[in-house]
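Excluded from the complex is one protein chain; the other protein chains are retained at their positions.
To keep things simple, chains are lettered A and B as they appear, and every chain counts its residues starting from 1.
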Amino acid sequence: MPRNPLDGRGRLRVRGFGSDDADGDAEAATATTPTTDRWRRAWTRFRRDRAAVAGLAVIAVMALLAVFARPIEVSGVVVQPVALAPYDPGASGVAPAYRPPSLAHPFGTDWAGRDVFSRVLYGGRYSLSVGVIAVSLALLVGVPLGAVAGYVGGWVDETIMRLVDVLYAFPFLVLAIALVAVFGQGFWKLVGALVAVGWIGYARLIRGEVLGVSERDYVLAARALGASDRRILRRHVVPNAIAPVIVQATLNVGTVVLSAAALGFLGLGLQPGTAEWGSMLSAGRDTLVGGEWWVTVFPGLAVFLFVLSINLVGDGVRDALDPDADTDTYRGAR
Amino acid sequence: MPPFTTSRRQLLRWVGAASAAGLAGCAGGSGDGTELVATLGADVSTYDPTQANDTTSRKAFGLVYEPLVSVDFEGNVRPTLATSVDQQDDLTWRVSLREGVTFHDGSDLTATDVKATFERYEGTPRESDVFLWYDDATVRDDTTIDVTLSEPYAPFRLSLGGVPIVPEAVATGDLDLSNGPVGTGPYAFDAHEPDRLYRIVRNEDHWYDGDGVPETPPIETVTFRIIVEQSSQLAALQGGDIDLANNPPADAVADLRQDDAITISDRLAGGFEMLVFPLATEPFSNRDVREGVSRLVPREEIIESVYGGIGQPAYAPISPLLSDYTSDAFLQEMGDEHMRYDPEQARQLLDAGFADLGIDPPYETTIVTNETGDRVRWAQLVRDELNRTDYFDVSLEQFEWNTYISRVLAGDSHRSDAMMALGWSGGWDPDTYLRNLFYSGQATPSCCNAAHYANDEVDRLLDEALTTYDTAARRDRYEQAQRQVVADAPVAFVRFGTRIEAFRTDAVDGFRTYPLDSGEFTAIYAPWAGTYTTTGGG
Partner (left out) sequence: MSLRRYVLRRTLLTLPILLGVSVLTFGLVKLLPGTPVDYVLQFQEATPELRASLRAQYHLDEPLWNQYLLWLNDVLHLDFGDRVVSDRSVTAAIAERLPETLVLGGAAFLIALLVGVPTGVVAAVNRGTLLDEGSRVVALAGIATPNFWLGLLLLLLFGVHLNLAPVIPPVAPLLAPESLAFLVLPSLTLGTASAALFTRLTRSAVTEQLGREYVRAARARGLDERTVIVKHVLRNSLVSVVTVAAVQVAFLLDGAVVIERVFSWPGLGRLLVRAILQRDFPVVQAVVLLVATAVVVANLLADVLYAWLDPRITY
């Protein structure tokens, strides 16, 4: 596997290795906080992307609305007393059923006389938490496995990748349906099903990137300088390989919300009557034909807005982490 | 086995029909090439009556096969393949067959076909359709057969209505029904494209030659489009792609009624929704608690919100469809005494019940339901109502169908810590509303008594009512049985079911809703009931 790093590459510029550290630790050589520098620069770039900033703003607003929709109690103590939502999202019969939008009920009422506006506000909690939690857990599982597989290679790579292949070949919905049918419905079971299916994408993706990055000059150089594998992985390989994974992850927050809606469409969602946007969409879909458009349009818009914003943010993140044409092409340790 | 359209056969039929119908003119609307496009909500799974446990398959071959007698829209038994069914004694009935009837494959209908039909039910999933009463049959001649029962069986004639007659060749293995149903009916099987459509074509050689109803079905072709998604079904109806939609959701009905292009046909059906209590689990083992919960079921609100105002509350099991065995007065009486929504009285009952058991409220429990839209909704309303009191903390568990029935029909369903939201379909005989649900021997997993309700008195009454032919005696016993069941409250009845169809006003004429789901398309051509449907033209 070792190759001459100078082959067909053009000029090799090495920066930052000016220290006389006794053990030749590449880490000490790059100790001039290059990584925080990198993230700060990324944030600056992110800020320049108007659409991404708009997306972030929307997400922030939605998160705030979700938190302040109804009071939050932790073991009996009221932690958050504000109730932006005028009605209890689960209270049936607060108004006649199927009332079109009006001043009292800006989003109208549904079949049980529940206020759709309150439900949409409150529903943000489910969508936000399902999306963020499921993706985070999947990343926690997938990234380490995939990075190790790509870097170490050999039989470790083989085993992990074969497992990934088997799970990958499996249609996601089948797995999700089976898991939900076995373990029943409910928030954590839904998250569990989504994580069980979601981690393989990240593992595969980061392995591919790691394979490419591992051949890069700065990695070979770091290795030549005697840095440990774990350090190399953590400091050089993964940060440079992670960009597509982060893009994918932010995209997947939205996908997870949509998958939850699709499962609800097939009859496998959260507890019936839950004020979750996807559930509301599938529970009310017959009303589209009937003309009570507000029952699905508002939750649908909420999902749409949420996923769109998340994706704009994801794109912004991608651009922010990417070297621009106006800075060094060299993406090594800065 | 060719599942695809046999277009050449179709063409031949059309040519044949054209030459024949060209002379008939517009009498009875027997125009050439008339087609009715109806819908099925699921794919047809089998053509064999002994295998078909799903109503979709039964609906689909309902016009292709015929039974010995049929039950009309009011519950009266009408001769179909049999001209008479006469009782010889307690255990023997003599059936006289109609002459000159042929199957679609050309063979003649004889008594041996009937006997073969009965006997092949043995060991099949629908075995109980026949072997609940059948003991033996003696073929006396080509058109006479004596059926011997194992016990006197009051609903014998009605049960005959549920046994489609197939050719003897099926039993001997010479004819394979998996290629298509072969019967004597007014329509013959034409094509089945799985998940797409199921088509039947007029049988020109149908035996009917009476008057009042055209000799052959006015509609030449009936194509059932298979549309699983309800919204798509409704959209197709409004867009004109289909003529008849089955079972539109109650939400849509109100809107559809306002559309002049669409007619809604609804009818009280044979069946009800109920909440089943696990009798072996506290607090549901206490009768006061059960009645308290029953009195918290907001039936009127459910009918209003979930069913668009259609249907009526249920306070006893036998559907008002059976006007001989129940009455509105009786239902009101049962409601007043035991079941009607009354939160005040419910509180008193729950108070007493919980005190008796020594349990401190609120009691945490669940309601188990499947994914059917209506059921999920009424379960939610019940849950909300129960949670408004201080006695319960109820959550809802929804499972997909198979998981749901494995829980509800499991042997230990009465010990589960969950109430079960269940729907029940009965038939034309009162026994079908009581035995499977409330007879001790029918406790799960044998059949459907999920509560494991066991009352010797009720058992005795049901047995007696089943084995006596005296209608007055039966009525009396069923009333007593109902009173006992309602008083014991092993379940809380919610609502009697209704069947609804929506069709295009200008495309369908003469259609009526049949109260039982498996007979949905009966009205397309049922000469023995004086009913037939045309496509509105001619």
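Operating definition for what follows: a residue touches a chain if its C-beta (ideal position, glycine included) is under 8 Å from a C-beta of that chain, and two chains touch if they have at least 3 such contacts.
Every value quoted in this text rests on a predicted model; they were computed, and no experiment measured them.
The undisplayed chain touches these shown chains across the complete complex, A, B. Interface note for the absent chain: among B:Asp195, B:Glu337 or B:Asp412, the touching residue is B:Asp195. Interface note: of B:Asp241, B:Glu282 or B:Glu300, the residue touching the hidden chain in the full complex is B:Asp241.
Screening A:Val135, A:Ala149 or A:Ala261 against the full complex identifies A:Ala261 as the residue touching the chain left out. Looking at A:Asp37, A:Glu73, A:Asp165 or A:Asp229, the residue that reaches the missing chain in the full complex is A:Asp165. The chain that is not drawn here is touched, among residues B:Ser178, B:Gln348 or B:Thr471, by B:Ser178.
For chain B, the residues touching the chain absent from view are 1, 3, 5, 43, 45-48, 51, 53, 123, 125-128, 132, 177-178, 193-197, 223, 225-229, 231-232, 235-236, 238-242, 400-403, 405-407, 409, 424-425, 436, 442, 445-448. Residue positions on chain A in contact with the hidden chain: 1, 10, 50-51, 162, 165-175, 177-178, 181-182, 201, 204-205, 208, 211-212, 215, 244, 247, 251, 254-255, 258, 261-262, 265-266, 278, 281-282, 285, 288-289, 296, 300, 303-308, 311-312, 315, 318-319, 322-325, 329, in rising order.
Keep in mind that, in the parts below, only the chains that are shown with their structure count from here on.
For the pair chain A and chain B, the distance between mean C-alpha positions equals 49 Å.
Interface of chain B with chain A (complex): residues 230-231, 234-235, 238, 249, 251-252, 254-256, 301, 304-306, 369, 371, 373, 376-377, 379-381, 383-384, 395-400, 402-403. Considering their complex, residues 90-93, 97-98, 111-113, 177, 181, 184-185, 267-268, 271-273, 283, 285-292 of chain A touch chain B.
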